[in-house]
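A protein chain is absent from this complex, but the other protein chains hold their places.
Just so it is clear, A, B and C label the chains in written order, and each chain counts residues from 1 on its own.
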Amino acid sequence: MSLSLAAQINSVLAALILLTSFALLVQRRVQGLLHIFAWQGLLLSISTAVVGYSAGLHHLYISALLTLTLKVFALPYILYVLIHKLKIHKEVEEVVNIPTTMIIGIALVIFSYDLTSPIRELSTLVTRSTLAVALSTVMLGLLMMITRKKALTQIVGFLSLENGLFFAATSATYGMPLVVELGVALDILIAAFIFGIFFFQIRTTFDSLDLKEMEKLKEDE
Amino acid sequence: MALLVVLVTSLLAAAVLAFVGDRKYAHEINIIGSGATFAASIFLAFEVYESGPMLAGGDFFFVDAFNVYLAVLTAFVSTTTAIFSRKYMKFERAHGRIGHKSMRFYHAMFQLFIFAMLLALLTNNVGVLWISMELATLSTVLLVSLYRTPAAIEAAWKYFILCGVGIALALFGTVLLYFAAEKVFGEGTQGLLWTNLSQASGQLEPTVLSLAFIFLMVGYGTKVGLVPLHNWLPDAHSEGPTPISAVLSGLLLNVALYALVRCKVIVDGATHSNKTGYIMMAFGLLSIIVASFSLLRQKDIKRMFAYSSIEHMGIATFAFGLGGPVATFGALLHMLVHSITKSAIFFTVGHASQMNSTQDMSSIRGLVKGNPLVGWGLMLGVVAIAGVPPFGVFTSEFLILTAAMKNAPYLAPIFLLGIAVAFAALFKRAMPMVFGDPGPSQRPLKASHFPVIVHLVLILVLGLYMPVFLNDWFHKAVELLK
Amino acid sequence: MIRQYYPILIESLQVILVLLGGPLLVGWVRMLKCWTQGRRSAGLLQPMRDVTKLFVKETVLAENASWIFRSTPYIVFGATLMAGAIIPVVSADLPLAATADIIALVAIFALARFFTALAGLDTGTAFGGMGTSREMMVSSLAEPAVLMSVFTVSLVSHSTSLSHMVHELTTVSFVLRPSLAFALLAFILIAIAETGRIPVDNPSTHLELTMIHEAMLLEYSGRHLALIEWASMMKLFLFASLGIALFLPWGIAGIDDPGMLPVALVALAVKLALTGVFIVLVETGLSKMRIFRVAEFLGMAFLLASLGMLSYFILE
Partner (left out) sequence: MPSPFELVSASIIVFLCISLVSALFANRQSILVKLSSALSAAACLVAASGGFLSVLAGSTEAMVLPIGLPDMPFYMRLDPLAGFFVSIVGLLGFFVSVYSIGYLKGFLGRRSVTPLLVFYNIFMAGMLLVLVSDDAYFFMIAWELMAVSSFFLVFFEDEKVQNRRAAFIYILIAHIGAVLILLSFGIMAGFAAGFESFNGYTFSAMRSANMPAVWASIAFLLAFAGFAAKAGVIPLHVWLPEAHPAAPSNVSALMSGVMLKTAIYGIIRVGFDMMGTPQWWWGGLVLVLGLFSAVLGILYALMQSDIKKLLAYSSVENIGIILIAVGLSMMFAYLKLNTLAALAMVAAFYHMLNHAVFKGLLFMGAGAILHATHERSMEALGGLIGKMKWTAPLFLAGCLSASALPPFNGFVSEWLIFQSFLLTPALPGRLINLLIPLGAAALALTAALGARGFVKVFGITFLGKWRGRQGALVTEVDWPMRAGMLMAALSCLLLGIFPNLVIGWLDAVPASVVGGGIGETAKASGWLWLTPVAAERASYSAPLVFFWMVLVVGALYLIFRARGGTVRRAPAWDCGFEKMTSRMQYTATSMSMPTRRIFGFAFSIKEAVTVIGRGGSAIFPEKFLYRLKVRDHIWNFGYKPVSVASFWLARKVGRLQHGRIQIYLLYSFITLVVLLVFA
């Protein structure tokens, strides 16, 4: 496999990741969200492996493996179990309607591209052009967190945002040093447990996972 | 060696406490753990003072004047907080506000949190810095929701999400940092070591670094509690147990600001401009103004002091942004004195709200008559935090304000407005709480005197006299941050 | 020999002159008034006779009158007499003139009034309080005006010392000064108010509600009243001579010029007689003002005095 081929594969994967990000934005059903999230994780893991292979960086395989276990199996599974235990099947509600969200999303992609283009010129890596996609994924994750009303969807948005970060780490720099990668993975795992606990706490206290219940703490008029 | 003890002790204490759980002597173990960490940190400080900055654990740890004093401070405040939390948490436990399981969790997480912060301070690796910052967040999230009240859970959720997102952005910044460093240092850990980065900052790509700084700023800035990224802070401080509010306000914010400043040094070295300084000044001023005006209308006592923390972090951030020896010296000192003062205030606030079984300020009355130490402690704490001499907060504000008058005179009026409004708000609220006749519902309380007295004495001493070694450290740190 | 004791002589002469001149001037004014109103007068010496009669009468004190009430007549008399020893009436060469300059002089009058006002409050009567309140209102407006008016003169003469002012004004060649004209007008208005003449106050009224100065003195009798009455007569004399000294000083004997004394005495008599005529003309021509019109009247005086000072700075 030549370098250019690896770059091509990577570009395709990047495009797919971007697509899944948009898919997350428009998906209304909770289970659907989880599926898309798992797919995004898988794409990320493949991309990491491809970069690792093409650049000959073997620690990236560990990263890919971590991603695979965490993002494709562990987290979606935890969330899936939670959905069942907490009986969340309702459709997802948005604050902003979907077409508007889409338009904002596209604007964000353009913005990210514009922002990263001076950096692209500097890099010598094959994967450099994917930085724009990584940033877009981060932005779109944030956008999803802003526009969704349920605690669970916020978490999915958050995790997708982390995916973007991870993608940036692998694509732009061929991965961070292993210590960091492991640490990040550990943190995400802990975070997953914490939001798991949270869902139960929220559920038992508020009887719903709707964020509307959690708007009590504010300055009174 | 001392360094290792510092880190291991707290981690070990966390493990032991997780095992011990809600036994009678858990509080004492907590105190001993923190105390041992504190003792070790003093040894570490001695080592550094004798022999200058040092690398340890390969290149993994780096201790210099800037972080060693924060490490000692962290260990110190954690010790006094542990002492305070003994009586405080026993009271909470006795009055059924928290259960058996929560106690185990509380102690373990407290030590883990201290460990995370010490790691963040002492590590040389910018990536590990990020990890430990995240760990510090995660370990406190569930402490904030310890009481399981709806408000506590809401606060914890907001804390978790907002800081999670913030810290994620900081990771993006760190990735960009590494992206730039990779070209100089090649693959591997070398590119993330702060010592390397700061030395070779001139060779790093300025455009990448200024982009990185923005992400780091927004990321760590969220943890510092800078406006408009501050919204989690008042909620988390007001709803968690008071010892946690004390360490969040006194320590976590400091560590986050520390991380930010470390990154600023690298970025400044690359860009050769003071753009980062301007950004920090803007955040600082905005925080000062918004926080001080928010102080005016507070009803909840802990929430009020949380806003006060935002204000003071704003001051420190502003001063770091301002740069120059005097302002930087002032900023370093401000981190120290704010942390000591604010934790002392939270100690008294905790007791005050226990005495009156409420955090609502309009129901807290006449503390001086109920418990003179809590009353006077709160009053003097407020006097100190409001920036009145001879307390240490004044010293740093003095340096920062005078320096601001020289370097950015047009900003001084805004600064002044913030300080004045905050002062008014704090005194307006504190006076009726401390003085006057106590309400009928006030109950006597065995307050934890020692930590309050130690903190207040320390802050008074720092206002009148500064030990030579502290001065030396600050000067070295100033050199470092130039 | 004469030269050596000249200062003491002239000072004694002046004090005696003031002591006697006060009642005489009041007698003169009353005489003139009777003539203009077509009544028969009681003669020039009637005020003196009144005072001596009061001295021998029994003194009645209010039950709750304190030592303030009792000491006030003495203080008032002492202060007025001191003013009499200071103002150059016939000669600028007064040894005691340096005791107090024009500012201190005003303050000495103020001291007398301060105690009079307290005495008005001392007995705890309604009219006493009313008198005090009104008197203090009048004085608090008149005093600055009088100071302003004399300041103009002292600016012109570069001194606040009375004998030096007179000396300066008599020796320097005559110049028409608008500032002095304003100051004179103001001074006349204030002198009327200060000495309690119509249209500000009526010294001979006994209608309670219109009283100002008299209301404070209602409780006095016997020798106390005698002292106060005498002092107020001296005050009229002194204000007249002060005005003369400041604005029409020609004729007053200068420093080291004892030969001029007889001339000065004659000149003083003439000027005072004319002042009496002026007072009577004013008092017959005008009626007493309502109490709050007095404030406007004094405001006018203050304005004139300020104008005098301003015109010194602007025009001279």
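As a working rule, contacts are C-beta pairs under 8 Å (C-beta built on N, C-alpha and C of every residue); 3 or more make two chains touch, one makes a residue touch a chain.
Predicted model only: the values in this text are computed from it and were never measured.
Within the full complex, the chain left out of the display is in contact with A, B, C. Remark: the omitted chain is touched by one listed residue; of C:Leu13, C:Ala42 or C:Leu61 this is C:Leu61.
Per the touch definition above, the residue from B:His95, B:His272 or B:Lys406 contacting the chain not shown is B:Lys406.
In the complete complex, the residue from A:Tyr61, A:Tyr80 or A:Phe111 that touches the missing chain is A:Phe111. By the touch criterion stated above, the residues of chain C touching the omitted chain are 58-68, 71, 74-75, 77-79, 81-82, 85, 96, 98-101, 103-104, 107-108, 110-111, 113-114, 117-118, 120-130, 132-134, 136-137, 139-144, 147-148, 151, 154-155, 158-161, 164, 208, 218-219, 222-223, 227, 291-292, 295, 302, 305-306, 309-310, 312-314.
Along chain B, the points of touch with the absent chain fall at residues 157-158, 161-162, 165-166, 169, 210-211, 214-215, 217-218, 222, 227-229, 231-232, 234, 275, 279, 289-290, 293-294, 296-297, 324-327, 368, 383, 386, 388-390, 394-395, 398, 401-407, 409, 412, 416, 419-421, 423-424, 427-428, 431-432, 435-437, 463-466, 468, 471. Where chain A meets the omitted chain, the residues involved are 95, 111, 115, 139, 142-143, 145-149, 154, 211, 214-221.
One rule holds in what follows: only the chains that are shown with their structure count from here on.
Arrangement of the chains shown, judged by which pairs touch: an irregular graph that fits none of the line, ring, star or complete shapes.
Note: the chain lying farthest from chain C is A, by mean C-alpha position. No other pair of chains has as many C-beta pairs in contact as A-B.
Separating the CA-averaged centres of chain A and chain B is a span of 30 Å. Residue numbers of chain C whose C-beta contacts span two or more other chains: none are found. Residues 57, 115, 118-119, 122-124, 135, 138, 142, 145, 151, 154, 158, 161-162, 164-165, 168-169, 172-174, 176-177, 179-180, 183-184, 186-187, 190-191, 194-195, 197-198, 201-202, 205-206, 213-217, 219-220 of chain A are the ones that touch chain B when the two sit in their complex. Touching chain A in their complex are the following residues of chain B: 125, 127-128, 130-131, 134-135, 138, 141-142, 145, 148-151, 153-158, 160-161, 164-165, 168-169, 171-172, 174-176, 178-179, 182-183, 187-189, 191-192, 205, 207-208, 211, 234-235, 238-239, 294, 297, 299.
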